[in-house]
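Just passing along the structure, written as structure tokens.
Showing subunit A:
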Amino acid sequence: MTKEELKTYLEQTFPQNKVEETFDFPLLYADKSELFIIAKKLKESPETLFDFLFCETAVDRTPNLEMVYHLNSTTHRHDMVLKVVLEDRENPEIHSVNELWKAAELYENEIYDMFGIRFTGHPNLRRIMLGDEWPGFPLRKDYKDDINIVTL
Partner candidate 1 sequence: MGAASIIILLFCGVTFAVLAIGVGKFFGLSSMNPEKGQPYECGIETQGVTWVQFNVGYYLFSLVFLVFDVEIIFLYPWATVLKDLGMIAFVEILLFTLFLFMGLLYAYKKKALAWM
Partner candidate 2 sequence: MENLNTELPKEMTEEFVVNIGPQHPSTHGVLRLQATLDGETIKDLLPHLGYIHRGIEKMCESLGYKQFIYLTSRMDYLSAHINNQACSLAIEKGLQVEVPARAKAIRILMAELQRLTSHELWWGSCAMDLGAVTPFFLAFRDRERILEIFEENTGNRLTMNYITPGGVMTDINSDFVTRLKTLLVKIKEHLKEYETLITGNIIFQRRLKGVGVLPKELAISLGCTGPTARASGLSCDVRKYYPYDGYEKLDFKEIVADGCDSWSRYVVRMEEMRQSIHIIEQIIDNIPEGEYRAKLKGIVKLPVGEYYQRVETARGELGVYIVSDGGNKPYRLKLRAPNFSNLGALKPITVGSKIGDLMASMATIDLVIPDIDR
Partner candidate 3 sequence: MTLTIQFSDITKWIHETLNASMSPGWALFSEFVLAGVAMILLVVVLAVLFVYMERKVAGFMQLRLGPHRVGPWGTMQVFADVFKLLLKESFAPFTVDKFLFNFAPILVLAVAFMAMAPISFAPGLQLWDMNIGILYVTAVSSIGVIGILMAGWSSNNKYSLLGAMRSGAQIVSYELSAGLSLVAVIAMCGSLSISDIIASQADGWWIFKGHLPIMFAFVVYVIAGTAETNRAPFDLAEAESELTAGYHTEFSGMQFGMFYLTEYINMAVISMVATTVFLGGWLPFHIYGFDAFNNVMNFIPSWIWFFGKTFFIIFLMMWFRWTFPRLRIDQLLKLEWKYLLPLSIINVVIVAFLVVMGWHF
């Protein structure tokens, strides 16, 4: 499906969700509670078949945190973006998509490390890069570290 077709398809399939588009891909906003259901549907429905999670990351849109899932289909060769806005900044938590895409295991470890978003149902959630004793979550916009970050 082309970008426009996919966008209309998403609008029809998920009428209660907001559908936008970025420069490259159609963009679907999902609610935190129904993320896993939507993701599963996107992966398994024969029209979309998004079986390839090629990028998973988070963006700190102060005060919210935003989860971004870039999905690709290796059969249809179309892409889309799935976003979830997390409003709880202090204790953000979301269901892991590790069961759908195994790639998520490492990505989610990294996001947990850098943004402090906890993933329920993740098999081995750990601070993969910085180690457990590291204070704070570096990629958040309010992260301050005078010792380790060299400013110009």
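Candidate selection criterion: all candidates are chains of the complex that A comes from, given by their letters.
Going forward, contacts are C-beta pairs under 8 Å (C-beta built on N, C-alpha and C of every residue); 3 or more make two chains touch, one makes a residue touch a chain; residues count from 1.
Note that the structure is predicted; figures quoted are calculated from it, not measured.
Novice: Need the partner of subunit A in this complex, chosen from 1, 2 or 3. Which is it?
Specialist: 2
Novice: Which bits of subunit A are touching candidate 2 when the two form their complex?
Specialist: 22-25, 51-55, 57, 59-60, 68, 70, 74, 77, 81, 101-103, 105-107, 110, 114, 124, 128-131, 138-139, 149, 151-152
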